[in-house]
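For this depiction, one protein chain was excluded, whereas all remaining protein chains were kept in their positions.
Moving on, here comes chain A:
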Amino acid sequence: MEVAQETLTTPAPKTAVEVSGSVALLEALIVEGVDTIFGYPGGAIMPIYDALFDYNDKLNHILVRHEQGGIHAGQGYARTSGKVGVVFATSGPGATNLVTGLADAQIDSTPVVCITGQVFAHLLGTDAFQETDVINITTPVTKWNYQVTDANEIPEVIAKAFYIAKSGRPGPVLIDITKNAQIQKFNFEGYTPCNHIRSYRPKPIVRPQYVEEAAALINQAKKPFIIWGQGVILGSAEQEFKAFVEKSGIPAAWTVLGAGAIPTDHPQNVGMLGMHGNYGPNVLTNECDVLIAIGMRFDDRVTGRLDKYAKQAKVVHLDIDPAEIDKNVKSTVPVWGDCKETLPMLTKLVEEKQHTDWLNTFNEYTRKEVEAVIHDELNPTTPEMTMGEVIKQLNEITKGEAIIVTDVGQHQMVACRYAKFNNTRSNVTSGGLGTMGFALPAAIGAKFGAKDRTVVAIIGDGGFQMTLQELGTIMQSGIDVKIIILNNRFLGMVRQWQELFNERRYSFVDIQSPDFVTLASAYNIPGKRIDDRTDLPNAINELLSTKGSYLLEVMVTKENNVFPMVPQGCSVAEIRLK
């Protein structure tokens, strides 16, 4: 530590102070409003960690057990707080362990800034110890990345990193800092956040004529249908979206990442789209006359077979990313722009209506789905418990106020289908990449991002075993995360596909697990396993009322399937109820 901290941090010093690159980095993070860093030290990032030792009171560092856990925690933090998640890792294996999380953050538009240490600049390209070409490795999975080899670059590069990560369509940024730049002293003239980069235009200019054309189409429509995605949440446009939905009277359905932007029980919320979405919104996508897509990217899990997707409909697509317009589905009217800006313009021009008959059509389909699928899933008469009834019980106790973090697989789809969300930023899941192992570390981050809220991680027995070492992080940092393992003793989603499409050839999906409760106990985390539904209410009450973390393992039916389902290669209208 070269200078007294009082002389640094905000406001920026008027005269230059000689500091190391590491100190300049930490000063920059403080000005950017960073309060929590998830990370793991190592040789090439030691100068930064050495400086961090003196910043304990300003920067809370959470020592994870694996860098993948670090970045998923950063993602969870970003998703619940709306701020940028920050992750530290060392060079070589430390950096490569971030790749899965970077890819996940890239596809789910999560703002994360990763700082990796790198070998000394003079060793670059020599196959030095723990050297990897992290910039080239991470180029396809970052919104931007940059290698710093001189401490003088640090303030400006960090400012750019934060600006790029959080502006426009958010995404992950990786800054690789060579060890010499971390150590090097330079004249630090203070830190100014970035608000403009010449070559970078985070938001396209809104073209009012397109908004007018969109409004005209919507006003003429007999069967308009809104489908919304995470863009509404990322743009903090929940209120603007609600105003549009309510004035227009149009039924609205959501993608997995859009969940919670308006409450689950909102009368115009007609459910979830996609492969395991609700019956009505999927079928009626192919019957609406105007499809209004807001902040969503027509992922293949949502559209099913593209050549049969909403062919009858005129499509209005609102998106901040021009590259998403016409990428998968051709739009009739593209509305480029930030939906926080475009939605109020559109709301102003749409006529106040109630599409009662059309909305009732969705309700008819819901009734059909309840009868065929939902009733039995939530109120089973079979001896073994279903995943759905666990979620139902959780809803009853949390009243839709909890943050639900899910892993990937059957439990994820069940949780997304049945969990109730009263609030935005409550559904944290790996939507685009489908990363097993995401939930436990993401829940850790989610709790730091929303300290006053209850965070429940719902995880399958397979995914839990991918990153269960993060129980150590929970133990050491005293984090309050409620963990529910839905254990069906299978890699359930793959098994479901094998059952439906591979003549029940269950190839390597029968997975054994350790005693999760004993394992949690080894980390000083209390827990319980139940396999009788009469124990379920008390067990969930105990989970939620116990101070600190708790692990509840629920043994559920082995061979249960998630329905409805749009089989791959089929149209959304061909969704199967069983």
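Heads up, the rule we're going with is that a contact is a pair of C-beta atoms (placed from the backbone, for glycine too) under 8 Å apart; a residue touches a chain by one contact, two chains touch by 3 or more; residues count from 1.
In the analysis below, contacts and distances are computed from a predicted model.
Undergrad: Any idea which of "acetolactate synthase", "Aromatic-ring-hydroxylating dioxygenase, beta subunit", "4Fe-4S ferredoxin iron-sulfur binding domain-containing protein" or "C4-dicarboxylate ABC transporter permease" UniProt assigns to the chain that's been left out?
TA: Missing chain, UniProt protein name: "acetolactate synthase".
Undergrad: Of A:His266, A:Lys327 or A:Lys368, which residue touches the hidden chain?
TA: A:Lys327
Undergrad: May I ask which residue of A:Ile164, A:Leu217 or A:Val481 touches the chain that does not appear here?
TA: Per the contact definition at the top, the residue touching the missing chain is A:Ile164.
Undergrad: Which of these touches the unseen chain: A:Tyr40, A:Trp144, A:Tyr210 or A:Tyr418?
TA: Considering the complete complex, A:Trp144 is the one touching the chain left out.
Undergrad: With the full complex in mind, choose from A:Asn56, A:Ser199 or A:Thr534 the residue touching the hidden chain.
TA: A:Ser199
Undergrad: I need the residue numbers on chain A that touch the omitted chain, in ascending order.
TA: On the side of chain A, residues 135-136, 139-140, 143-147, 153, 156-157, 160, 164, 195-201, 205, 321-323, 325-327 touch the unshown chain.
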